[in-house]
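Of the protein chains in this complex, all but one are displayed in their positions.
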Amino acid sequence: MDPESFLDIANQVVKLKMFPYFDVAHSLLCALSVKEDLGSGAHQFSRKHPLSTWLSTMLVVFAGGMVTNGLLGEPILAPLKDTPQVIVATLCWYIVFYTPFDIGYKFAKFLPIKIIASVMKEIYRAKKIHDGVVHAGKLYPTAYIIMITIGTLKGNGAGFTKLFERLMRGCWTPSAMEFLQPTFYTKASLVASIIFVLDKKSDLISAPHSLVYFGIVIFLVYFKLSSLLLGIHDPFVPFENLICALFFGGIWDSLSKIINHNQAKEEAKEVKKTN
Amino acid sequence: MDPESFLDIANQVVKLKMFPYFDVAHSLLCALSVKEDLGSGAHQFSRKHPLSTWLSTMLVVFAGGMVTNGLLGEPILAPLKDTPQVIVATLCWYIVFYTPFDIGYKFAKFLPIKIIASVMKEIYRAKKIHDGVVHAGKLYPTAYIIMITIGTLKGNGAGFTKLFERLMRGCWTPSAMEFLQPTFYTKASLVASIIFVLDKKSDLISAPHSLVYFGIVIFLVYFKLSSLLLGIHDPFVPFENLICALFFGGIWDSLSKIINHNQAKEEAKEVKKTN
Partner (left out) sequence: MDPESFLDIANQVVKLKMFPYFDVAHSLLCALSVKEDLGSGAHQFSRKHPLSTWLSTMLVVFAGGMVTNGLLGEPILAPLKDTPQVIVATLCWYIVFYTPFDIGYKFAKFLPIKIIASVMKEIYRAKKIHDGVVHAGKLYPTAYIIMITIGTLKGNGAGFTKLFERLMRGCWTPSAMEFLQPTFYTKASLVASIIFVLDKKSDLISAPHSLVYFGIVIFLVYFKLSSLLLGIHDPFVPFENLICALFFGGIWDSLSKIINHNQAKEEAKEVKKTN
């Protein structure tokens, strides 16, 4: 492929219209994740508490927008103002939870469908991260921490609202906090946010903007596919281990352990000698 | 009663001034509900933690305004800006919790007083739902979901803040989430919100606005009285059961159970035959 046509594709991807197809894919996967989070009691629970499943699905679908709006002092409910989008999400919720003989659920779980929806969701995710960084950058042009935070939250909002989503279903799991064990999506959103911030606010990245954007889309899609098909769940782990060893005590802790051990040995020897 | 005088009454009800009598009734019932939620340990708890009981009573009294403000990006504390209203709520809290020999509590619990206060509270509720729908409609003229949500939350805010109100008293009950088992007040507020939205935004309801408003007041008061006096707690249950059976799996689940059962029988027969 010659570089120009590649740039053309990148420009196309940047301008991609999200509604309604990408919203359908996103909502479908969100409803699926809610149903799967309910575990084996999902069927019974959904029959008893339709309001609760609807609300938690809506919370998952619009999580990114709601959380970032809450943190930026904008109306938390604003993401619901687009009625067609809410209707699409509601239809997806209904299809996954209440179609006769669980047809909708089985359809959404069917691997080819799931792969296509996942790829679309990742493309959507890139757009959300980008929009989040741009929006925060307009509000606080020099607050890099805020831009990165908003980008990350837009990218994986559902991860951070998981506690509240479960609370809406009467279930409270404080140890499932995203910050304790960030998932791959959070880390990827963080990296993507940092790249977008560098792209917007510094001269470090000289590539055209649409190429940076396209690169992030490919990165997200690639790792999603490798997670779905090959079972590679977190390519960041080796880097994390390295950083933890270098900066967060790893090496120094080992060093101090060795020193303590040697000291203890020497003391033991001296004790022997004096005896 | 001739129709005109009826319309006159309706117009009077629409213009009814709420402060201070309706606020007193509302605050009194809120303080009562906090004390009753504390159960048998209420007396001891209130002596040990006056700040905690005051804060949770304030949260219950101003719940609707606080929750909706929080969701609409407006100051959560704004409902407290009306100092006379806060003083009224504080007096009610003091009367219910700390009058000598529990006179205040016994007075508020006295049935005729409670009935009058409850009726006034329902009239207030109708006004709050109406104001909530109008306010949300001004902010988002086409977002019906937001209007209905805000109306419902204004109508029964205390139901949704129950978890946080209990948390303020050091008690955490995640399974008491309102969404799991919506109370009658939530459902009635929801219905009232939908009617107000239809009245404002469509031509489906041709009756004059004040009549619609008055109708909702009568509906709320009627069911409150039948709950207090006759013990009918939730007239929505039959409709819910019908809807659940039709749309949320009821019939289809039974159908699939029958089919599975028949299949199992036939298989058993075939197994017998082959044997």
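Quick notes
By written order: A and B. Residues from 1 in each chain.
The criterion applied here is as follows: a residue touches a chain if its C-beta (ideal position, glycine included) is under 8 Å from a C-beta of that chain, and two chains touch if they have at least 3 such contacts.
Because the structure is predicted, anything quoted here is derived from the model rather than measured.
Across A:145, A:207, A:229 or A:264, the residue that sits in touch with the chain not pictured is A:145.
The omitted chain makes contact with just one of the residues A:7, A:51, A:72 or A:91: A:72.
Touch with the hidden chain on the side of chain B covers residues 46-47, 49-52, 55, 69, 73-78, 80-83, 86, 98, 100-101, 167-172.
The chain not displayed touches chain A at residues 70-73, 139-140, 142-146, 149-150, 163, 172, 174-177, 179-182, 244, 247-250, 252-253, 255-256.
Just so it is clear, only the chains that are shown with their structure count from here on.
If you average the CA atoms of chain A and of chain B, the two centres end up 35 Å from each other.
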